[in-house]
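Coming up: subunit A.
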Amino acid sequence: MDKAVSTDKLTKRFGDFVATNEITFDVAQGEIFGFLGANGAGKTTAIRMLCGLLKPTSGSATIAGFDVYRQTEQIKQVIGYMSQRFSLYEDLTVRENIRFYGGIYGLPKTELRRKADEIIQTLELGTVADKLVASLPLGWKQRLAFSVALVHDPRIVFLDEPTGGVDPITRRQFWDMIYEAANRGTTIFVTTHYMDEAEYCNRVSIMVDGRIKALDTPAAMKQAFGVDSMDGVFQILARGTSTK
Partner candidate 1 sequence: MNRFFAFVKKEFYHILRDRRTLLILFGLPFVQVLLFGFALTNEIKNARIAILDLDHSQHSRQIISRLLSSGYFRLEQQLDSYKAIEPAFRKGKVKMVVVFPARFTAAVAHDQRAQIQLLADASEQNTAISLTNYATNIIQSYSAELNPAGMNPPMQLDVQSRMVFNPELKGAFVFVPGVMAMVLLLVSALMTSVTIAREKETGTMEVLMVSPLTQIQILFGKVLPYLLLSFLNGCMIIVLGIHLLGIPLNGSLALLLAETLLFIFLALSIGILISTIADTQLVAMFASLLIMLMPTIFLSGFIFPVESMPKPLQIISNIIPAKYFIAIVKGIMIKGVGLQYLWKETLVLAGMSTLINAVSLRNLKTRLG
Partner candidate 2 sequence: MMDAIQIEQVSKAFADTQAVSDVSLTIQAGELFGLIGPDGAGKTTLFKILVTLLRPDQGKAVVNGLDVVRDFRKLRPLIGYMPGRFSLYPDLSVEENLSFFATVFGTTIAANYELIRDIYGQLEPFKNRRAGALSGGMKQKLALCCALIHKPDVLFLDEPTTGVDAVSRKEFWEMLHRLNERGLTILVSTPYMDEAGQCDRIALMQTGRILAVDTPGGVENLFQKPLFAVKARDTYRLIQDLRAAPFTETCYAFGEYLHLTTRPSVTAGTIHGYLTGKQHEFVDIKPIKAGIEDSFMALMQDHG
């Protein structure tokens, strides 16, 4: 079972509107997979189906071998999720946030304590471990949110525009963490509007109007379209459809 995500003609309709239209792709365990697309291309709908939050209209998909129709509870145990808004509790301390999220996934008490200490040490948050999250700089929150999404050692973690608005150095420090997690075997499924970040992915898919228009390594994609950046590829594929 080396596939973290596997979909076959996965489709979601809302009335007449087809949000995702027969998307078929695989993501290997430990891969960094970039999931790109214009606003409204159907990325969010697809991610919700993969996380077991939204029932597909047709097609099939498995996450770490679990079926998205019937095994949503098992899926929730093996995935982590981090959105742009971080989903940290601003009025809890760093340590309390870690313990809370660990607790949700049923980590035993000793394990919780160990995890909390480990994360605080790795992120060098020792001096602020008992301070409210609200008082942390944006970049720190972001890294904490990522660690919290990984607290139950998920097989795959979904990152929805995780780096919006942070400074370039923090953004790269964040990608360092992503690389580390992938290196430990966690599958990374990431969406972003920064096209340079698309280059950091092992493979990238580009969605346009509900369909996957291209799926390959960044290098192969650039070669296929004869451009020198992922931005170029994206502009070719998505242009003309963004105003719909």
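Please note the rule applied: a contact is a pair of C-beta atoms (placed from the backbone, for glycine too) under 8 Å apart; a residue touches a chain by one contact, two chains touch by 3 or more; residues count from 1.
A quick word on the picks: all candidates are chains of the complex that A comes from, given by their letters.
Quick caveat, the model's predicted, so the values are computed rather than measured.
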item: Which of 1 or 2 touches subunit A - same complex, any copy; value: 2
item: In the complex, subunit A residues that touch candidate 2; value: 37-41, 137-138, 161, 164-170, 172, 175-176, 179-180, 182-183, 193-200, 218-219, 229-231, 234-235, 238-239, 241-244
